[in-house]
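Note that one protein chain is taken out, while the other chains of the complex remain in position.
On to subunit A.
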């Protein structure tokens, strides 16, 4: 009988555990999956956030880089983890864009519960500072004159941004893929491509050093870190599509855990130390949570879906 009794007890506790766990969330360490490698933007933001979340929650927050396949490995691992709040993930524009361009990408935004947006970076076209292309208008007129003349470097879902940009400006430059924004910036400065699709954070230090010139950002608002660069809308080509860094959890997260994490995000985004750290690594904190964030994500997803439609043409 003791066996049956202990089995019963085991069953009872195993049924009880989730309930009590949610009530006291968090009571053990939280894993933050970062689907990209060390040293990149997602890694830096993820590590800054995990440190602040650890201070806020009082439990360890372990950033874990699960890399490979443009985020496929990490996003898949995070989305298939148990939705108990002990596995959360850095989600970004790759999660929104990749399912549109990579056949069989194993995760999409629907597999995640979006928690909070930490930063959104406007993306635009950068050229070498020594280039005679001074404005977006110069770029467009050269590209329309001779479609074969301009080569535009991009990284990962930058392809979709480049295609959307080509669509609104009626240009069709040769698109050249690079494996990281550092590589595409190097190629621009070295004169191997005419321009590159990069974000303000990626271009910032080289623009300051007068090596790169940003022609424009494809955004409704001007960049906070490079406010002198006009938006494409100001030049007559309205387009709002960019990169973002956010926190998400596997879909099916209990409501109390969701609201705990949203509260945590809201607090962290106002924390001076976090804001300061984000600024240092080149990111402006831009908080969105709850329904506001979900609606924003839907708009981003539509922009990427439209761009992917261009790819198929």
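Criterion: a residue touches a chain if its C-beta (ideal position, glycine included) is under 8 Å from a C-beta of that chain, and two chains touch if they have at least 3 such contacts; residues count from 1.
Simple rule for what comes next: contacts and distances are computed from a predicted model.
The protein name that UniProt records for the chain not on display, among "Carbon-phosphorus lyase complex subunit PhnI", "C4-dicarboxylate ABC transporter permease", "Cytochrome c oxidase subunit 1" or "Deoxyribose-phosphate aldolase", is "C4-dicarboxylate ABC transporter permease". Only one of the listed residues, A:67, A:266 or A:306, touches the absent chain: A:67. Touching the missing chain, out of A:208, A:270 or A:298, is residue A:208.
Only one residue from A:176, A:226, A:287 or A:305 touches the chain missing from this view: A:176.
By the touch rule set out above, subunit A reaches the unshown chain at residues 37-40, 43-44, 47, 51, 64-70, 72-73, 76-77, 98, 101-107, 148, 151, 156, 159, 174-180, 182-183, 185-187, 189-193, 204-206, 208-211, 277, 280-282.
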